[in-house]
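The block underneath contains the structure these notes are about, expressed in structure tokens.
Only one protein chain is missing; all other protein chains are in place.
Labels run A and B following the written order; every chain starts at residue 1.
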């Protein structure tokens, strides 16, 4: 009796999960389906779920209207540069915060803590002025340079570095390793997975970043994918017959991330739930 | 010599990473504060110190209060459902044996997508006549609002998108927190005959409260900074109904180039966030159990 009760409970559970999962994934499915429809199918009332014939031409159409490959390259390129620099710089400062003694250490840590809590928007105007003074407005370098400091990555790495057993560090030191060697030969190898996760989350948030890059880049050949996509949407969105192209452009934008997610979903899921900087 | 080496070491490990941190985080915070007391318009090289005039202008303008109200509404209406859905998803997943990773991935997948791209998709779904949502509502003979073009519903549309994107993210944290609750506590409950509701009220919710606090604070900061979905879907309209403080700030700074007022507004946003975070921490002693 108890068992049948449990079984019906678990049927409910699955039913709810399936409904919720469908709701969450449906916009993605709808986007993909729409990108393969004709204009008539897209505007059909009542709606048609599946396209009659798959309109692969929408993709080449979209690519003719705007250089999405270039946008994607710009995004991927800047994101990778940013992530590498973020990880290098953050691991240095996280090393200092966990292993070195210096004046103002707690001031530095508290400043970083406060920065993590406060809206980034507060820095936009001065940062914008700084970039313009450096002559880096409307350049990919400007995007990279202004994003290399990541408070989130510093936190994550600091947390991971604190978990490295003291004995390992002391053993390395007793064999004559200096700080640089301890960082590169002990800390970084020991925290490989956290560093990978920090890089992964950093990459996704940079690829998806919109507001700040949209302020910096003005010329089309430097657009990041988010900027280029939104400009494309604003320029052609008012014409009904361009919706299939817009959807195709959306798919082009989202699919690389979805592939990344499918490939590495365990890393994402584990990494994000471990990154809760509680306490 | 050793001391010199010590300084060199600090200079290397702290000094180098500190440069971008200072240049793009710490110093701008203060520069912003200073700019907020000027009437600079970004173009002209001259500007005057106007002291607190900018703050006065903002705090007496109707636009500010409308945006403040929108921000408060948006924050409450996204943070609470995001957290509730996150907890519900995690609770549903907890006892699922087969396919839990698949469900987790599906529920989480919106978080991975760019807000800009998905806002465009949602704009399409929210289309009043041909959009998917209204057609579905039509099947059930429910009212079919104009969503993004109606100032009464536009904010709701933005809220829906935001919850959709973040609920799976909150779920991951709750899933982790739930897995750390010892099963024996539920067995104690079972011995006493607790109902589903009593289990939630007396065991689950108090024991995940540190996660709840964390999620409330992070989601709140996130909500105050929401921009992409508003920019793509409504540009703050119609009739300013989706203009939040941050969007107002963006318009002041980068559409009107009214740097003085914009930075004053950003200072207000910072103070507001700080006060809210402080209040949450402060009151958390009463409802967060470590």
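Note that a residue touches a chain if its C-beta (ideal position, glycine included) is under 8 Å from a C-beta of that chain, and two chains touch if they have at least 3 such contacts.
Here is the rule we use: contacts and distances are computed from a predicted model.
Asker: What is the protein name, per UniProt, of the chain that does not appear here: "NADH-quinone oxidoreductase subunit H", "Cytochrome C oxidase subunit II", "Thiazole synthase" or "sn-glycerol-3-phosphate ABC transporter ATP-binding protein UgpC"?
Answerer: "sn-glycerol-3-phosphate ABC transporter ATP-binding protein UgpC"
Asker: Which of B:49, B:95 or B:289 sits in contact with the chain that's absent?
Answerer: If we include the chain that is not displayed, B:289 is the one touching it.
Asker: Residue by residue, what part of chain B touches the chain that was omitted?
Answerer: 182, 184-185, 187-194, 198, 202-203, 206-207, 209, 289-290
What we mean here is this: only the chains that are shown with their structure count from here on.
Asker: If you average the CA atoms of chain A and of chain B, how many Å lie between those two points?
Answerer: One centre to the other, that is 16 Å.
Asker: Quick check: in the complex, which residue numbers of chain A touch chain B?
Answerer: Per the touch definition, chain A meets chain B at residues 10, 13-14, 16-17, 20-21, 23-25, 27-28, 30-31, 34, 42-47, 89-90, 92-93, 95-96, 100, 102, 108, 111-112, 115, 117-130, 145-149, 151, 154, 179-180, 183, 204, 207-208, 210-211, 214-215, 225-226, 229-230, 233, 237, 243, 246-247, 250, 253-254, 257-258, 260-261, 265-266, 268-269, 272-274, 276-279.
Asker: Any idea which chain B residues touch chain A in the complex?
Answerer: The touching residues are 9-10, 12-14, 16-18, 20-21, 23-29, 31-32, 35, 89, 92-93, 95-96, 101, 103-110, 112-118, 120-125, 129-130, 132, 135, 164, 167-169, 172-173, 175-176, 210-211, 214, 217, 221, 224-225, 227-228, 231-232, 246, 249-250, 253-254, 259, 262-263, 266-267, 269-270, 273-274, 277, 290.
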